[in-house]
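All protein chains but one are shown at their positions in the complex.
And then chain A:
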Amino acid sequence: MLSLKNISKYYQAGGNKTYVLNNVSLDVDAGEFVSIMGPSGSGKSTLLNIIGMLDEPSEGYHYFMKEAVHQLKEKARSALYKEYIGFVFQAYHLIDELTVYENIETPLIYQNIKSSERKALVADMLDRFQIVGKKDLFPAQLSGGQQQLVGIARALITKPRVILADEPTGNLNSKQGEEIMELFRKLNKEDKVTIIQVTHSEKNAEYGTRIINVLDGKIDSSRNV
């Protein structure tokens, strides 16, 4: 499904390079559910961003669905993730000017889906996350946990083949967190959606089929569950 070969990411800080990712190689097959763990600042989000093509590595090769991402132009890259990837952010990143309903609807607009169809899909999603009552509120009017739910709903609405989630349950209570994990597991099992999540919780990591430990910009260990 995707493959990183000798990926490095560094920042130039006063003459010397600070490596955030150092010579990382990683292969993820279709249908895997990968949990990435590691201490804060170890480079987990950076790794996820590179996988999701939001960030470019300083060095290395990156293949996604057999396409050489490192050779693609921005337009082609955005076409790729538009088609295959759903993103859940650590900091939610909802659009402040849009209501809950519209935030969830937006990816569908960019996929040129008809308005009647969009309505049905969004209604479905609101139901599934039990936020129908909140659909006309703006992000500022929601709690952190509710915003996170909207962010997840928005990522799932396009039925992506790959979900990249950066601490999707960080702001949820443990019950909500479990529900999301169950949902992820179901998507992974039944719909064969590939999932890569970053998490600090050992328990949530166990939902995955593989757990990767990142330490100081390197993959420290990788084990199948």
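Definition applied: a contact is a pair of C-beta atoms (placed from the backbone, for glycine too) under 8 Å apart; a residue touches a chain by one contact, two chains touch by 3 or more; residues count from 1.
As a working rule, contacts and distances are computed from a predicted model.
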item	value
Name per UniProt, for the chain absent here [options: "Ferredoxin", "FAD-dependent oxidoreductase", "DNA-binding protein" or "ABC transporter permease"]	"ABC transporter permease"
Touching the absent chain when the full complex is considered, from A:H70, A:H93, A:R161 or A:H200	A:H93
Candidates A:M1, A:L54, A:L72 or A:L183 - the one touching the absent chain	A:L54
Chain not shown, touching residues in chain A	45, 49, 52, 54-55, 75, 78, 81-82, 87, 89, 91, 93-98, 106-107, 109-112, 154, 158
